[in-house]
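For this view, one protein chain was removed and the others were kept in their places.
Note that the chains take the letters A, B and C in the order they are written out, and that residue 1 is the start of every chain.
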Amino acid sequence: MFEAVLFYIFATVLVVSAVAIITVRNPVHAVLCMVLCFFTTAGLWLLLRAEFLAIALVLVYVGAVMVLFLFVVMMLDVNVEQLRAGIWKNLPLALVVGGIMIFEMVALLARQVFGGLAPREAGPGYSNTKELGMLLYTDYAYPLEVAAVILLVAIIAAIALTLRRRKDTRRPAPAEQIRARREERVRLVAMPAEKDE
Amino acid sequence: MSLIASAILAPLSAAPLILLLRRLPAALALLGAGVGLLASLGLLVDASHGIGDALILPGLPDLPLRLVATPLTALLSSLVAVISSLVLVYATGYMKQDSEKPRFFAIMLFFVSAMQTLVLAGDWILLLAAWELIGLASYLLIGFWYRRPGVRSAATRAFLVTRSADLGLYIAVFILIAGAGSSDIATTLDTGGRAAVAAGLLLLIAAMGKSAQTPLHDWLQRAMAGPTPVSALLHSATLVAAGAILLIRTAPMLPPEVLLAIGIVGGITSVVTGLIALGEPDLKRLLAASTSSQYGLMLVAVGAGVPLAALLHLIAHAAIKSSLFLGAGVFQHSRDSTALTELAGAGRDRPRIFAGFALAALALAGIPPLSGFYSKDAVIAAALASTKAPILASLALAGTLLTGAYMARTLRVLWRGSGKRRDIAGLGWMGAGLAGLVILAIFLGAAFPAVERLLSVRLPENTLAQVLGLSAALGGLALGWLIPARRLLGPLLPWAQQGFALAGGLDTWMVRPALAVARGCEQLERQLYAGVLAVGRLGLGIGQAVRRSDDRVIDGLIFSLARATVNLGHRARTLQSGLIHRELAVTAVGTVLIFVPLFIALLIF
Amino acid sequence: MPSLVSITLFLPLLGALLVMALRKAPAQVVHSIGIVVSGLTLTGAVLMWSRGVNETGFAQLEQFDWMPAIGAAYRVGVDGISLPLVLLSALLFFVTFIYSAKVRERSHAYVVLLLLLETAAIGTFTALDAILFYVFFEVSLVSMYFMIAGWGHEDRQRAALMFFLYTLLGSLPLLLAILGLYLGSDPHTFDMRVWIDKPPLTGTAAMPALVAMLFTFAVKTPVFPFHTWLPAAHVQAPAAGSVILAGVMLKFGTYGLIRFALQMTPGAFRDAGIAILVLGVVSALYGAFAALAQSDLKRLIAYTSVNHMGYIIVGVAIAALALDPAIRATALDGSVLQMVSHGLVTGALFFLVGMLQDRARTREMDRFGGLLKVTPLLGWSFVLAAFASLGLPGLAHFPAEFQIFLATLRVEPVADVVILGIVITAGLYLKAISRVFLGEPREQWAGMADLNVREVLALGPLLILIIALGIAPAWVLDIIHQTTAALRF
Partner (left out) sequence: MARDLAFLIPEIMVLLTAILALAAEMLRLPRTALMVTLAGLLLATGLSMPLLGAHTSVFSGTFRIDTLSIWAKLILLPATLLSVLLARAELGGSDREGTVYSLLCLVTLGALLLAGAGDTMLLVLGVLLSGLGSFALVAYPRNDSATEAAMKFFVFASVTGGVMIFGLSYWFGGTGSTLLSDLARLDTAPVVAAVGLVAVIVGLGYKASLVPFHFWAPDAYEGAPVSIAAYLSVAPKIGAILALAQVVRDLPVATGWPMVVALIAVLTMTYGYLAALAQDNVVRLLAYSSIAQAGYFLLGIVAVGASPLAFESMIVFAAAYAAMNLGAFAVVMCTGRTLAALSGIGRSHPVMGVAMVVFLLSLVGIPPLAGFVGKFLLFGASIDAGFIWLTVIAIINSVLSLAVYLRVVVPMYQRRDDARVKDLAPMPLVKLVWVNAFVFTLGVGLAAQVLLGQLDRPLQ
């Protein structure tokens, strides 16, 4: 029962925060909502006793969000100064987000405290992580590799779009420098000896 | 080569030769016609000895073409050959001054051979073909002076009217072939029952067209626009005769009701066109009307059940009418006109020509011992002997009376009045042709018993008929000589001069409706075209609309959904237009529209 | 060693490739190539003719695999229905090349297109594989589109587009029907002979296929009310295009009607026979009346095509309705012969109008007058062709129309009302002759030149054949009749 109530609360938070991501005007607010969103999802995972996933989500996504945030800032030419100036303005929302996150944590922990219905106990020696690993590296080896390729693509894409040589700046070309050979550097010029007349 | 083929091919092969050589056209024409004439006479001699000739040619699959020389066809072939040869002799003189002689003679020869094919045809397909070809030839001949005003409409009209009537022949032929399973004319003559009635009536229509019977008589008078020898040939032994020949040949098959119809049509025509002739102010047109009238008499004879009488009248009329035309041609040359007012006294200028003309006129009127008397007598006797004597005989007699009247009127005009003699080139040739024909017109009557023997048919003999016929002829002549046509016709005069056309005649009943339908079709056509274009434009319009909606996304329902997101999109302006939101919304709505029915369907079933 | 049929079929294509290869050759050379190649093709067709056809089925067969995976193969051959059309096409292309020798504007492309069109036309008539047939059918369309668009008159782009859209809309249903027949055959094959011997679709399945085919062929033929593209296309097309369009391409429709609709779905065709008959009758009469209302010579001739093609439809419908094989043979004989004669006659007429237009830059009847005096050769040729077109005995149309009408009377007497058409066409041609050629010549045209040698050479064979076919149709009918008499369905 308690489990169900908890689920619905989390789900509601998840949906609301997700909607907020795309509706709020301020990009920073949106990012904050996104963090909340991930956090809540992780909470849901925990409810299902998928601890590994929950942790991975928090670790990876919160990290990824930062990357994305930077990406957005870079791509959209958002004026960072302006953002920084609005830090006090953003504080209330940040506080709200923080508050909710604290509440969720407490609720999750409280489940143990209140002794609610637990999911089906797995046998001894059962490890979420291990099962996941087994699957990933046997049946899903191919998709896993593909996922890796996707990351590669993401990197290439980012590089291709952002890291360009500008025509108007000077910079060293290490590849050229390394490949340079002596013959190219020094030109020996044979000159006829000058004779004094 | 068989005689039967020579009769046709001799004139036919001379025609292209003339066109190719372009010199000595008359000599070549006479040569061709002469050889044809010999062949025809040969056929006739053979036939009189009981020797038939037949030629089977490849035609359509299962429907071969046949040429046959029976006594009847051989006789007709000889008639055609004789008359045409004499007319050609005349034409040698008549056309002496014309620069396009080769064309004239070539077409004339073509005409002759087509007519020979028609009379010698032993099957319906060949007959039909020849039937249409003489139409073509007469079109070309009537339109010979195509640059003169009025000629083209005359030629066009002649061809069109006859061709319309030819539909009757077409369908009759189809019915007969369908009934008999063969196109052999002899075989199809066994047809009976409703098929025979239908075919007979259709044949009558065809004959009415060709023989210019009321109400299709109008074209013949207009056809006078062509050279005179053409008229002579057209009216005597070829084009116009074809109708009568057709009915004579098919008479054994025709059931009584059809015969009655034929008789009545013929009788009415002989009276109506007789009246027209009486009121006609132009000599050639008068003769043309007279032709219709005489063919009316022949139809009366056919209707009375005595085709032989019709045949005899056909033969006599052929000689007579060609004589009359040839004479008229001479008068025409001397006065450069054919209007009777202009021709007044023309006969007095050339008494010998006038004598020939007058003899022929008297023959036509039916004065003994000229040929016309015997043939007309046979017709009246046949009418009297028929079961419908009251109708047929009275019509025939009225026709005879009118014949006398208009011929007398003509003679009177030509004889009276002052002379304006003028020399004519080629008069010798013309005189020769005319003389030959007049001699025929006078003496042909003597040959009639021979014809009866040849065909082994006896004519009904009737003294009453002779008396009635002669008195009608004499009475007519007297009336015509003594009383002006104006008085004779009285109130009918204007109507007669219009050719008794009912409410505008042919134009009102055929041409205008056809043109109206054509215009209707054209209108529909425009609309169809516009419709197709409109569909095209509609497509393009839809395309534009779709493009706009796609570029700027659908308004309405979706727009309202999108408005909120648009507002949200404002701050992202710098990079994106915000349209993505709208498009996503459209996508969402589209998805819902597609899948909601799916789910409903799944949940219900 | 490919057979005569294939050689004849692909000769023009080879010629086209040759012309494409000789990009720098002057126009005269290119035209000579066109004439020689089409002449050789004509020789091939004549040789095919001399080999004749079989009593049953197809003759001069040739076959090799093309797409065996789906049962499509390169199959060609002829029978009494197609052989005359092959000869007709080869002849018309040959004279068209002679006639077009004056074209100087992009002559390379012109000759290539015409040669391509020739292969497509002969291919359409000889193909015995449905896919192959369809391929040739469509290729002809494309070539003709470019022909009209490239060398036509004032409003050619739109006319070409209309022509193309219309006939494509018309031809795609055929594709549908072909697919239906293919899927209905067992084992799946595109072999038309198999489809003819054993119609793959029967009962209710055959009707949609028939309707699809009818739609295609009705547009192509064309039949009222699908004919509106025809006058538009003809008026804008160059004379050579008109000749090919009317002389050869319209036959695709009627040929398809016999080959596909009648032979492959005979049962359904019989069921729909009355409707098709009505369509044919209406079309014939409508075409005649619409032609009567025209003042533009080319439109006039275009509409008479609708009329003549209407007779063919009537003939085919009658053949389907007839129970007696003899009558069926008569009707089909007439229809096929009409296709040939229409090709000759209309080809000649379009040439003549083209020649008039070359000289006068107009096609309006009322602007002429008395030309018979100025240009006697042209004038008399027109008179001859016109009389042939109005069905005068002794000229090409008569035997064909006679047979069609005869069979019609024996099967559906009421439908013989269509015979009215011959009077109306007579009227309209006489009107045209009278306005254009009779009367006093106008000052304006006094200096008009008569036909030159090239034009005589182009026109002569057609006129001679018109007469030959009218006087002695047997030399063509024998070939046709061999097949039609043996048809059993």
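One rule holds for everything that comes next: contacts are C-beta pairs under 8 Å (C-beta built on N, C-alpha and C of every residue); 3 or more make two chains touch, one makes a residue touch a chain.
Quick caveat: nothing in here was measured; it's all calculated off a predicted structure.
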- Message: What shown chains come into contact with the chain that's not displayed?
- Response: A, B, C
- Sole contact to the chain not displayed, among C:Leu47, C:Leu169 or C:Ala486: C:Leu169
- Contact partner of the left-out chain, one of B:Gln97, B:Thr341, B:Ser394 or B:Gln544: B:Gln544
- Item | Given C:Leu47, C:Leu61 or C:Val139, the one touching the chain that is not displayed | C:Val139
- What is the set of chain A residues that contact the non-displayed chain in the whole complex? 138-143, 146-147, 149-150, 152-154, 156-161, 163-165, 173, 175-176
- Query: Of the residues in chain B, which ones touch the absent chain?
  - Reply: 536, 539-540, 542-544, 546-548, 550-551, 553, 575-577, 579-580, 583-584, 586-587, 589-591, 594-595, 598-599, 601-603
- Task: Write the list of chain C residues that the hidden chain touches.
- Result: 65-71, 109, 131, 134-135, 137-139, 141-142, 146, 149-150, 157, 161, 164-165, 168-169, 172-173, 175-176, 179-180, 182-183, 187-188, 208
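Going forward, only the chains that are shown with their structure count from here on.
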- Centroid spacing, where centroids are CA-atom means, of chain A and chain C in whole angstrom: 73
- Note on the structure: Seen from chain B, its contact residues with chain C in the complex are 58-62, 125, 128-133, 136, 139, 143, 146-147, 149, 151-153, 155-156, 159-160, 163-164, 167, 170-171, 174-175, 177-178, 511, 514-515, 517-522, 525, 528-529, 532-533, 536
- Message: Residue numbers of chain C touching chain B in their complex, please.
- Response: 162, 165-166, 225, 228-229, 231-232, 286, 289-294, 326, 329-330, 333, 370, 372-373, 387, 392-394, 398-399, 402-403, 405-406, 409-410, 416, 419-420, 422-424, 426-427, 430-431, 434, 437-441, 472-474, 477-478, 481, 485
